[in-house]
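As you look at this complex, bear in mind that one protein chain is not there, while each of the others sits in place.
Take a look at chain A:
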Amino acid sequence: MADQLINQVLWPVIYILCIVLPLVIAVAMFVYWERKVIGWMHVRLGPNKIGPFGILQAFADVVKLLIKEVILPTKANRFLYFLAPLIALIPALAAWAVIPFSGQMVLSNANAGILYLLAMTSMGVYGIIIAGWASNSRYALLGAMRSAAQVISYELAMGLCLVCVLVLAGSLNLTEIVNAQAGSKGILEWFMWPLLPVFVIYFISGVAETNRAPFDMAEGESEIVAGFHVEYSGSAFAIFFLAEYANMILISFLASILFLGGWLSPFPASWGFIGHGGFIWLFIKAFMMSFLFLWFRATFPRYRYDQIMRLGWKVLIPIAIVWVMVAGCLKYFDVVTVGMGA
C-alpha cells in the first residue's frame, strides 16, 4: 500500500515539480532575455539596473506583481474573473506532460501524445475568452473575440501540419516521432526537409496561437489598450503572463521535437562524442526557436485583423492541405524512410 502510494503518487509529483519549477524559472529568464534582445535590436540597453547586467529584473518584476493589489472591476463576475487566469495556466503546464526531453526522460509516454497536445493547447483559449467576458469591459471583450476567432483559425493549420508529421512518422507518440527522425545522416534525416513548408506554417501558427507579435490582436496595445487582460493586475496578471510565456516555450520545444529531431544530434552518429543525442541538443534547438519569437516581435508590425484571417484561411491552410497529400506520397513511395531510433 505504502509502496504503491510512493510509486504512483509521490514519484509523479516529484517528476512534475522537476518540469514545472525549471519551466517557471525559464519563463522568468526568458522575459529578461526578451527585453534584453529587443533592447539590442532597438539599439537600447534593455534592463541593466537590477543584478549584474540586469539579470534579476524578472524576479524584481515578479515580486512587484505579487505585492500589487488585485482589483475586481465593478459588476465583474467574481468567480469567472479569478477562474480565467487558472484556465489559461493549467493547460499551458499540463501540455508539458508528454514532452520527451530525451529518449528516456518523459513524464508520460502517451500513445496519443500529439492529440493530447492539441487538446491541451485548444483549451487555453478559454482562459482568454472567459477573462474578456468576466472583466465586464468592452476592450477586454473585443480582445477575447479577436482571440477566439484567431486561435480557432490557426488551430486548423496547426492540426494539418501535425497530420503531415504523423503521416511520415506513423505514430502519435512524440518519442517515436523523434526516433523516426534518427538515421545515419544526422541533420538531413529530420522532418524539416521533406516538410519544410509545413515547418514554416507550423511555427507561424504557433506564433498566432500564443497571441504573440505580429499576431497579438488579442492584446493590441495601440487599439484596445491591452485586450483581454486590461482589467487584470497584480498576481492575476502575472499568471496570464506566465501562461503566455510557458506556451511560447512549449511551441519552441514542439517545433524542435516534431521537425528538428528533438534530442537527436545534428551530426551523424559516426562522428563520436558530438554525434550522440542528448537533451542538450533539444534545449539548443528550442532556444533557437524561442529566439525567433523575440526576433519577430522586434521586426514585424502588427497584422490587421482581416490580414490575419486571410493569411490563416487562404494561404496557410491550402498549403498545409496540399502538403498532407505530398507527405502521403512521400511515405507511400518510400521517399522518406523512418529511422529506427538511436
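Criterion: a contact is a pair of C-beta atoms (placed from the backbone, for glycine too) under 8 Å apart; a residue touches a chain by one contact, two chains touch by 3 or more; residues count from 1.
The definition used in the following text is that contacts and distances are computed from a predicted model.
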Undepicted complex member, UniProt protein name, chosen from "YceI family protein", "Peptide ABC transporter ATP-binding protein", "NADH-quinone oxidoreductase subunit J" or "Xylose transport system permease protein XylH": "NADH-quinone oxidoreductase subunit J"
Selected residue (touches chain absent from view) among A:111, A:184, A:299 or A:337: A:111
Hidden partner chain, touching residue among A:10, A:45, A:86 or A:152: A:152
Residue, one of A:76, A:92, A:106 or A:141, that touches the chain absent here: A:141
Identified contact with the non-displayed chain, of A:48, A:122 or A:235: A:122
Absent-chain interface as seen on chain A, which is shown: 1, 4, 80, 110-112, 115-116, 118-119, 122-123, 125-126, 129-130, 133, 141, 144-145, 148-149, 151-152, 155, 159, 172, 306-307, 310
